[in-house]
Every structure is written in C-alpha cells, then in structure tokens.
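The complex is shown incomplete by one protein chain, all other protein chains being positioned as in the whole.
Labels run A, B and C following the written order; every chain starts at residue 1.
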C-alpha cells in the first residue's frame, strides 16, 4: 500500500532549511510561548519563517500570536495565514476552539496530513510547537526531519519537568534527531539546577535560562506578536537562539 | 471478538464507590499534585483510597509521593504498593523512568490493562491522574466510569489553560461523566478570573482556588506524603474537596 | 482543489517505486475515503495529466470510494457518512475534506450525543494493488 503523503511531506520539507522542534515532554513549561516567540524573532531577523502547531488537543500558538484567519485552499494545498511575517498553521484555525477528542491512529493521520498539505513554500525555519508527551505527534514528525531537524528541549528548574525531559532526550537521540540543546524556562537564576544537571548527564548543550517574566501573565493573548517581542522573555530567548546557532541579528 | 478486559474493568470498578478523574486538558496546571494530595487527604480522613496515574508519557505521582516499590503479582492481578494508606499504581513503577514512546492504539491498550489488572480491592475513592490533552487516556477511562465517576477540572487563571479546559468540559458533558467542578490552581486570588467565567459559561460549579504556594518548589519530590499534607496547598485543596462533597473530616 | 497535490503525491510515489525497482507500473487502484469528499473527476483528471508527463506514463488506474464508518466510543453506535456529516456547515465539511479525522470535532453520536468518535473506515486516500512488470 502506497501512502501518497510520505512523498509530499518529503518534498515540502526539502524546501525548508531547518525544522526546529520545540519539545520537552512536560506540559506548561513554555513550549508554545517559546515556539511562537522564536518564530517572531527569526522572522524579524529576515528569515523566511513558519510555525506549525502540532498540539492537537491544546493548540495555543494562534491564541498567543493573535492569528484568526483560516488557511486558504489552493492547487498546492493549504496556504497558511501570515502574521508578522510568520506563516502559521494550527489545527485551531480549522477546529476553531472545538474539542478534538482524537483516538488511536487519528493523531498520526492528522499530523501527516498537516505536514503533507500545508503549503509553506521555501522557508529558512519552520518552528514546530509540540504537545506534552512522547507520543504520535513527536514520533511522527521526528521520523521526517532526521536530515534537517533540530530539537529545542524546554524544561523548568523542577525535578518533575526534568524527569520527563530526560525521556524526550533519550527518544530523540535514538532516532536520531539532532538536539540543539536544553532551555530552562521560568528559571530562578541559580547557577545549578536539575536542567543543567540533565544537560551534563545527557551530553546535550545547556543553552541558557529564561527568568519568570511576571509581565507575561497580563500580556499573553491580549497583545499581538509585535508587543511580545519587546518583553524580557523575548530578549532572553533571543540570546538562547543565538547560542543555538540560529540566524538572529 | 470478545475483549476479556472489559468485564474485568467493570468488575473492579464495581468495588470502588467513586472514581475521581483529575483532568483539565492543559499541562502543568497542577493535576498531578492535586490528584496525589487529594488521595492523601481522603486517606487521612479514613477513606479507603487508591491512586491511578494514567499519564503514560510523563508519570509524576510516584515522584510526588515518594513511592518506589513495584506492584506484586498475585492470582488477582497486580497488587499496588501502599503509601500513607493510598494504593498507588503508575506506569512509572513498571517502566522505572524509561521513556514510553507509545503510538496509536497502544495507549488505549495500556489504559485498559492497567484498569483490568490492578487489584485495588474495595475502595471509597480512586483518584485518576490524567495527562494533558483529550486523547485515549481521558476517553478510555471516561467510558468506564459513567456510573460512579466524577471529574475535577483543573485550570489556572490564564486564558490559555481555560481554552483547553473548556474542551475537556465539553467532551465530559457529552459522554456524560459528572463534573464535580472547576478548580483554579496557582490563583492570584482575584474574585474574577477566566476560570470563574468558564464555570459560569458551562454551568459547572466553581469549587474554589488554590494560591500559588512558593514552598512547594523546594518540597515536591524531596518530601514524602506526610509533609505534603501540612502545606498551604493541601489546606486549600481540603476546602475544595469538602465543597465538592468528598468525605473530608 | 487540493486533489491536484494529492495526485502529485501519488504519481511521485509510483515514480520512485518504479525508479528504485527498475520495474514498470502497469496499473493501480486508488481508494478514496468517503469522508474526504474529494472531487473524483478532478483527482482522475490530475492523475491522467501527471501520469502522461511522467516516467509511469501508460499506467492504468481505477478510483473507487470507500464508505465511511464512524464509531462512537461511548455507546458503540456506528454512523455512515450521511449521518456523520448531516447538519455540518460548508466550512466544517471543507475542514473534513482536508483532515477527515476532524469529524470528531464537529459531529457527535446521533444516538447518545457523545463526542468520542473515531473513524473506522473511509478516511483518506490510499493507493493499492500496484501491478508492475519487469522492464
């Protein structure tokens, strides 16, 4: 049996220089905020940038970025809306807030189809916002990006988050997908932390930490992308992306 | 084709007075800490209590409660270890920190088998700690507990968490599983919040809020269950459980 | 409209298959899930054009529709296509056209109201029974 989507996914990914998977395993550590803000920062630095939200049950990127327009059908597939230069695709633009009680193989099917049908065109960076866990979303996309993929593993300075992040690192290393490094979010600022220990233990680069930014609470979802760029959060993330070798000017 | 597990699950659940699903959709809102602490509180009030951790990719309950012993095989199935009177079952007691890259139907299979094979015996309460999302774990367990199940929906006072919680409430209402109410965790303490709005909008009881408890950061995973009971967090939760009608003395 | 890009995926898959194996594709069968609501004429036209212009020119194909079955996880009821999509708006159908599993977001069990639905059959497009001959 031939799966026509495989070929399309391969083809689409060939026009993308780098696919950046934002993962971490644990929920609520800031993956979505980091993926969205990183996309904005890369776009501001003149990179052709896309964002793919693969958190099928709890999509957040469109809310964070204030995107509402539906993708448009063309001969080439689904053309994603653009915000601040970032081409954004999310299940949220299709399901529009409705719940998505997906079972069994359905998640893998949806991930494949989103990858096969979204017409990003030529990109320097595609940020992929992943859900918590090490299930179909992470595994399916990992399989396709062994050549041009790289992972940012997001944690917080808690043992609970680090326990899950370790599993993600083990799985990614086995595939193997290149790991750009570990980002500690909502950091207390200490020079030691379980995230740093994890990086050392697993031989992965520690890219830096992002302090807890109180201002975000009142901003997220209420502002557009542009204002997000002027937060302390964005400034810290910008350093981390530079350290990871991304083209930030 | 006959699935022998269905009958076993039914039988096991008939000896349990109430199954309390701790859910919320969003990751990191405190589901695991609430499930574990609620189990401790109910056990302290002389209820026969069990805890089932169904977060297959990111199990946290055993770490929070300091449980390490493996379940023991008997003719009746797997006998869970007991901590502070709570019978605890988690994939973590079997996979022991290893990653669990489950795909497709595998999650549903594992959930069914954990329910069918764990010998909790007679219980007043079984707390079920659910992962983020509205996938197989939530849907599978919901199907079995339509008679004696009740859900605690955990959110934080952010629109991001509330967006996902709404989806959970919609799905649970459709099955239907009774919803005990919405719990706002890491609360700022205001009288208005997106969680309260959600409760009103969906016609679900707002059970109360739990403030952010700074002391937890240094405690979780470093203390056993007993110390967890003397936190402000546990005290707030205790009020909420009473309000929800649970037998807390 | 995205029937075209699906046809591209199919023909490129067959080209690669042919190239790797050194064999010539004689015929294949395209099975289209009813839920995807694809335009069969557009798909067939696109396939014909792309096949002619490619290394698999000469390949014959048939297109058939696999009926949809959507099962409720709560009560076990099974819905056919018409029941599953009845009452859905144009926009909702358009989404299912791309991602057939999103029926789970829009429909509910017609018997018990549950949102816990899964597509058992008749989801997307698959290519089967590829017959080839040695070069």
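Assume a contact is a pair of C-beta atoms (placed from the backbone, for glycine too) under 8 Å apart; a residue touches a chain by one contact, two chains touch by 3 or more.
Owing to the predicted nature of the structure, the values given are computational and were not obtained by experimental measurement.
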Contact set of the excluded chain (shown chains only): A, B
Full-complex contact with the absent chain, from B:94, B:202 or B:219: B:94
Among B:73, B:122 or B:235, the residue in touch with the chain that has been omitted: B:73
Contacting the left-out chain in the complete assembly, out of B:102, B:199, B:228 or B:244: B:102
Candidate in contact with the missing chain, chosen from A:40, A:78, A:139 or A:210: A:139
On subunit A, residues whose C-beta touches the chain left out of the figure: 139-140, 142-143, 146, 170-171, 174-176
Positions on subunit B contacted by the hidden chain, ascending: 1-8, 11, 70, 73-78, 91, 94-95, 98-104, 106, 109-110, 113-114, 116-117
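To be clear about the criterion, only the chains that are shown with their structure count from here on.
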Euclidean distance of C-alpha centroids - subunit A vs subunit B, Å: 28
Whole-Å gap between the CA centroids of subunit B and subunit C: 39
For subunit A, residues that touch 2 or more chains besides their own: 98-104
Two or more partner chains touched - positions in subunit C: 73, 115-116
